[in-house]
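See structure below.
All protein chains but one are shown in place.
To keep things simple, chains are lettered A, B and C as they appear, and every chain counts its residues starting from 1.
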Amino acid sequence: MTTRTAAEFKGPVRPTWCPACGDYAVLTGLQKAAADLDLDPDRTVVVTGIGCSGKLSSYFNAYGFHGIHGRVLPLAQGIKLANRDLTVIAAGGDGDGYGIGGNQFLHGCRRNVDITYIVMDNHVYGLTKGQASPTSDKGFKTVTSPEGTAEEPVNPLLLALAAGAGFVAQVFSGRVEPLVRVVKRAIRHRGFSLVNVFSPCATFNRVNTYDWYNEHLVDLDADPAHDRTDRAAAMARVLEHGGLVTGVIYEDPDRPSFEEALPGFPREPLASLDLRLGREAWEEILAEYV
Amino acid sequence: MTTRTAAEFKGPVRPTWCPACGDYAVLTGLQKAAADLDLDPDRTVVVTGIGCSGKLSSYFNAYGFHGIHGRVLPLAQGIKLANRDLTVIAAGGDGDGYGIGGNQFLHGCRRNVDITYIVMDNHVYGLTKGQASPTSDKGFKTVTSPEGTAEEPVNPLLLALAAGAGFVAQVFSGRVEPLVRVVKRAIRHRGFSLVNVFSPCATFNRVNTYDWYNEHLVDLDADPAHDRTDRAAAMARVLEHGGLVTGVIYEDPDRPSFEEALPGFPREPLASLDLRLGREAWEEILAEYV
Amino acid sequence: MDRQTDQTLSWAVGGQSGEGIDSTGEIFARALHRLGYHVYAFRNFPSRIKGGQATYTVRAAAWPVRCEGDRLDVLVALDPESIADNRDRLAAGALVVHDAAFQPDATTGNGMCFAAVPLTDLAKAAGNPIMKNVVALGLSAGLLGLPREVFAAALERKFGRKGGRVLEQNLAALDKGFAAAAQWSPELRGAVLRLPPAAAPAGDVAPASSATPSGPVPADAAQAPAGDGRRLFLSGNEALAMGALAAGCRFYAGYPITPATEIMTWLIRHLPRCGGAVVQTEDEIAAVTMAIGAGYAGVRAMTATSGPGFSLMMEALSLAGMTETPVVVVDVQRGGPSTGLPTKTEQANLNETIYGSHGDFPRIVLAPATPEDCFHLAAEAFNLAERLQCPVLIASDLALGLAKQSVAGLDCGRVHIERGALVGGTTPAPRAAPAAGTAGPGGLDGPGRPGEPGGYKRYRFTEDGVSPRALPGQPNGRHLVTGDEHDEAGNITEDPETRARMMEKRLGKLRGLDLSAIGLRYEGAPEPELLLVGWGSTHGAISEARRALAAGGRTVAHLHVKALHPFPTAAVAERFQRAGRILVVEQNATGQLAGLIRREAGFAEKLESCLKYDGVPMRPGEILARAEEILAARPRPGDRPPTRPAARPRPGDRPPTRPAAGAALQEVWRR
Partner (left out) sequence: MDRQTDQTLSWAVGGQSGEGIDSTGEIFARALHRLGYHVYAFRNFPSRIKGGQATYTVRAAAWPVRCEGDRLDVLVALDPESIADNRDRLAAGALVVHDAAFQPDATTGNGMCFAAVPLTDLAKAAGNPIMKNVVALGLSAGLLGLPREVFAAALERKFGRKGGRVLEQNLAALDKGFAAAAQWSPELRGAVLRLPPAAAPAGDVAPASSATPSGPVPADAAQAPAGDGRRLFLSGNEALAMGALAAGCRFYAGYPITPATEIMTWLIRHLPRCGGAVVQTEDEIAAVTMAIGAGYAGVRAMTATSGPGFSLMMEALSLAGMTETPVVVVDVQRGGPSTGLPTKTEQANLNETIYGSHGDFPRIVLAPATPEDCFHLAAEAFNLAERLQCPVLIASDLALGLAKQSVAGLDCGRVHIERGALVGGTTPAPRAAPAAGTAGPGGLDGPGRPGEPGGYKRYRFTEDGVSPRALPGQPNGRHLVTGDEHDEAGNITEDPETRARMMEKRLGKLRGLDLSAIGLRYEGAPEPELLLVGWGSTHGAISEARRALAAGGRTVAHLHVKALHPFPTAAVAERFQRAGRILVVEQNATGQLAGLIRREAGFAEKLESCLKYDGVPMRPGEILARAEEILAARPRPGDRPPTRPAARPRPGDRPPTRPAAGAALQEVWRR
C-alpha cells in the first residue's frame, strides 16, 4: 500500500543512547509505524521532553521540537491546534511525563487533542544519572534513595484512565512487533492517545531489565476476555496485574477530539488563515464601545 | 470526652464568603471535627490555597498558612515533615487542587505524608469570578466557555484512587453531620487523606446547586455492600455513579505513612532538633575528603 | 487643583460590592462619554466576590482626562464605609450624597457638604430597595442636568432581556432620582455641580469643547482626535485584546487571573468568529508553552497573565528565546509580591520582565501607557516577535488594564502585519490545497536532505542574526528545534565555537533595534528644569502634574517610556542631557525604572524618585508635591550617584497625599 520505508524516517544525527538502551526500539518502532502509516515527514512533528528519551526527536526525520522538561504535551497541543493538518507525536520519559509533567499529563488526557504521546518508561531518571523516578518500584535503590524509595510508584495506565484518556496502551521495547502495531493504532486514534513503553535503562536500572519484563508482562491483546471499551474493567485489569500488562488497554473510538468539541474551531489550519480582519467584523466590534 | 467546643476554633476574622456559599459549612464542619477530636489549636496548622476556599485559614483559630495557588500540598507536607507533632490540614478549591495544583495532588497522594486535604469543590473558579474549573461539568457555560466547556471533567476520587491515595472520601456542604464524621476520620487516618467536598458556589454555579446535589448524590456510607478496602471496587463504584457518591470511598488503614516509610526519619520533630553537629560526625565526614 | 482650574467633574458611587456599584458607575460613565465628554472611569474593588467596599469613580471633562485626578467633587454613598474610604479625596466643598438610611460620621469632614437622600426608600417606592443604585443614578444625572433618555436607554439595553417588569421598576427608580434632583435649588446645584460644557456627542469626529483651554487644561484639548474618528470608551485590556486580534493573533492560551482575565474573555468572544481559538489551560506553564507551540507552528499566539502567573512562565520564556520562537506574553501587573494585592495596581514587575528567567536570550519588553498604546503596541508586538523571532513581553498594569477611558478611535487600518522571514515567504498551505510557495532561500526545493549539506538550515548565520523560518508542513523544511544549544541546522551541539556564535547570533538580533520611535513620548519644554519620567498607567497623572507645574511657571517636561527593553538609551540620554533634574515616577517600592535608567543610561546624579506602592493609582497631586519638593531644594551637582539604599523606600518618598481632616459640615439637603 505504501512506498515509504522506515529508513526514510532516519534523522540526520546518530543516536548516542547507551548500548542496549530500550529507546532504540522505540525509535525504530516509531519509524516503522510512520512508514506503515505513510506519514509525510514534512507534515509530521515529533515533540520531545528532556531526558535520554527526549533525544528521540534528534534521530527522527520529521519536524522536531525538543522542548523543556515536563512540557511536551502543551507544546504538542499548541502545535496541533495551530495546524491540525499535522501529525503530532509527543514523546518523553517517565520523569518528564509523570514527574514534573504530571499536571500536563493529567489535563492532556482529558483535553483530548488529537496527538499521540509515547512515554519511554524506564523507571528511572536516565539523563541525570540514575535517580528514582515516579514509576520506580517501591524500594528501588538509587543515589537519591540509597535505602530504597518510600513512595508508591505512579501507575501511568491507571492515571490515564482516571484522567479520562480515550486511548491507553502499553508496550515493551523488547517486543517490537506489538510496539509498532500499537503505536500505529495510537496515531490513527482521533484524540489523545497514550502509549507507555517499558523501555529498559541498561545503565541505571538493574531491576527492571529485559529479562524481568519478559518474565512479568501479561499481554492483554492476547486475552479475548479483555473488554477494552470498558473503562472500569480496564482499570481492574491494570490493578490486578500491578500495571504489568501490555496491549491496547482502553479505547473509545467515538469520543470527539478537542478540535471537534471546541465550539467554533475551524477545519482549516489556523496557521493557514488569512490574518486580515474584515471591515464589517471590525465595525461590529467597535460598535460595542462607542 | 472532650471539653473543647467548635467555637474555640473560630478565628479572629469574619468570613466574607457570599451568602449561601458552601464553604461556610466546610468551615463549621471542620471546627466541629477539630473540637470533637480535641485538637490543640496551637499544634494545628491549616494550610490553604488561593481561591474563595483558600480564605478558610483566615477564619479558623489555629496556625494558618495561606500560600500560593496550587501549592498547598507541598507547603503542608513541608510543615508536617518539619514537625510531625502537628496536625496539618490542607484545604483549597477545585481549581487550586486539580487545576494548577494537579501535579502536587498526584504526588501528594502517593507520597502519603500524614496530612488531610479538604477540597472545596464548587466546579468553578470562584474568586476570579466564574471561569470553568477542571471539575466543571462538560458543557458548563462560563465567561471562558460561552458555548460550554469542551473537556471531560476531572474526577477527583478516581484520580486520587489511581494516584494511590490511602484514604479517599467525598462529602457535601449541604449535609453537615456526615461532613464532620468523615473529616474526623480523615484526620485520624495515618497518611494522606482526601476529602472532596461538593461545596456549591452560590454566585457562579447555577447548575450544581444544593438542590441538584440533593437530587443526585448517592451515599456509599449507607451501602453495606460497598467494600471500601478494595481499590478496584471503589473505582468501579465511582465510575458507576459518575463520581456523584458520598462517604468514605476507600481506606487503607495499614499503609505506612511517608514519615514511617522514609528510612531514618526521626520520631522527634525536626523542628525540635539540637542543630549542633557532634565532633565525631564531623570528623567522619571530613575523612572522606583528606 | 480645583474644579475651576482643571474644568473637570469627579463623581463617584460607593457601596458594598454587589450592590450594583459597577453597573451604576458604568452607565453613568458611558452616558457622559456618549454626550461627548472625555471620561476616565476606574473601579476600586476588593478581592472578594460579594460585599466589601467598592467605589466607581468617573472623571469627565471637555478635554481628554486620562486619570482619576486628586479630587472627588461628588460622592454618592450607598453605605458609610464609602465615605470613610474616600474621605481623603473629597475636596473642600465636595458634595456627599448619602442614603438617608444611615447617618454618616461627619466629624472629620473637610468642608464638604453632606446631603441625605432617601435612596433606599425611593427605591422601595419604585418597587425594590435594591434599586437604590438606580435612584442614585437618576439623582446624579438630574443634578447635572443630563438628559433622561440617555439613562433610560442604558437601562433598556441592560434589562431588555429580563422582560418588562424589572425594566419598568428600574425606570421608575431612575425617575425618582431625577425627581429628587429637581427639588434642589438651582443655585445650590450650580455651586456644587457644574459639568464643563459638553463636547460633541459620541460618533462625531471631534469632541470640540467650547471651553477655552487654559492653565492645566491641555493645549490640545480642543483639537480633533486622531484615529478613524469614532470615539470609543474602553479599557486597556479591551484595547489590547483588540490590537491582538487586529494584528492577526489567532491563538490564545491562558489561565484566569486578576486583572488579566478580561483579555482572555474578550478574545473568547471574538476570536472564534475570525477562525481563531482560545484554550483555557490547566496552569500558566501550559498556557505559555502551548502558545509557544502554536507560535512555532506558524500562528500568531499570545498569553496574558499577572505577577504570580508571569513568574511561572519564566522557564518557558527562555525556551522561546533559545528556539527563536515568536510569542507574545502580556503581564498585567497587580500589587505584589506573591498574591499581594490582587485587585490593586502596581508596577513592580519591570525587573522581572527584563531580567526574569535564566541565561541570556533576546526579548523585547513594551509598556503601553494608554488604551491607544495597548492597541498599537499589542499589534506591534506580533510584528516584532515574528520579525525578530523572539518572545515579546507587554508590561501593562491594573490601572491601565481595567480603567475605562474615552479614546479617539482605534484604527484597524493602521495595523500592518509583517510576518518576518519565512522560507518561501508564506505559511504552510492546508493539506487540501496544493503545496505552494515552497521555493525560496535555504534550498528547500534543492536535493539536500534537511541537515545535510545544501539542506535547509533553520538557524543559518545571517548578517542580522535572523534566519528564515520553515514552519511545520513546509516541504523539505524539516529540522530540529531545541532548547539545547544547537548548530545552524538545529542539531544539538556543545562545540564552544558554535555555541559562542549562536549566542552572538541570537543576541545580535536586537542590536540594531532602536525602539525610541514607538517607545518614547516626550511632551513639554525641550530644556526643562525638571523632567518627569514614567511608564505605564501613570501617564495621565504625570501629564496633569506637568501641566500644573507649567501653569505655575516651571519649565517642565514629561518623558514616558514605552519600550523598556532594548532600552532606547541614546534617545533617552539626549533628553536627559538637556534636563536639570529628573523625577522618575513609578508605582513600586524600589524604583525599578530608575534602576534600569541608571544601568542603561547613567545620570544617577540627576535622578530622583517618586514612588507609590499602596495599591492606589498614582495621582497628579502626589507627583506635584514631590516635584515641588525637588524644585525647592537646590540642585546638587557634586552629589555621589545614589546607591541602592537611597533607592529603597523611605517614608519621605511618599508625598503627603491625604489632606488634613477637619472643618465644618453643612447639611444641604432637606427632605
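Basically, contacts are C-beta pairs under 8 Å (C-beta built on N, C-alpha and C of every residue); 3 or more make two chains touch, one makes a residue touch a chain.
These numbers were taken from a predicted model, which means no experiment stands behind them.
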Please work out which displayed chains the absent chain touches and list them by label.
A, B, C
Which one touches the absent chain: B:L27, B:C52, B:I79 or B:M235?
B:I79
Sole residue of B:A20, B:A222 or B:I285 that reaches the chain not shown, by the stated touch rule
B:I285
Which of A:L39, A:C52, A:V248 or A:L277 contacts the chain that the document leaves out
A:C52
Could you please point out the chain C residues that touch the chain left off the display?
46-47, 307-308, 310-312, 314-315, 317-319, 321-323, 333, 335-344, 346, 348-349, 351-352, 354-361, 482-485, 492, 494, 496-497, 499-500, 503-504, 507-508, 510-511, 566-567, 569-570, 573, 588-590, 592, 595-596, 598-602, 604, 613-616, 640-641, 643-645, 648-649, 651, 654
Tell me where the left-out chain touches chain B, residue by residue.
11-13, 41-43, 45, 47, 50, 55, 57-58, 61-68, 71, 73-79, 81-83, 85-86, 103-104, 106-107, 111, 262-266, 268-273, 275-277, 281-282, 285-286, 289-290
May I ask you to list the residues on chain A that touch the chain which is not drawn?
16-19, 50, 52, 66, 68-70, 99-100, 102, 125-129, 131-132, 134, 143-146, 203
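The working rule: only the chains that are shown with their structure count from here on.
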Give, as an integer number of Å, the spacing between the C-alpha centres of chain C and chain B.
38
Which whole number of Å gives the spacing of the CA centres of chain A and chain B?
30
Can you pull out the residues of chain C that are in contact with at least two other chains?
282-283
Check: chain A positions touching at least 2 other chains come out as 103, 106-107, 111, 262-264
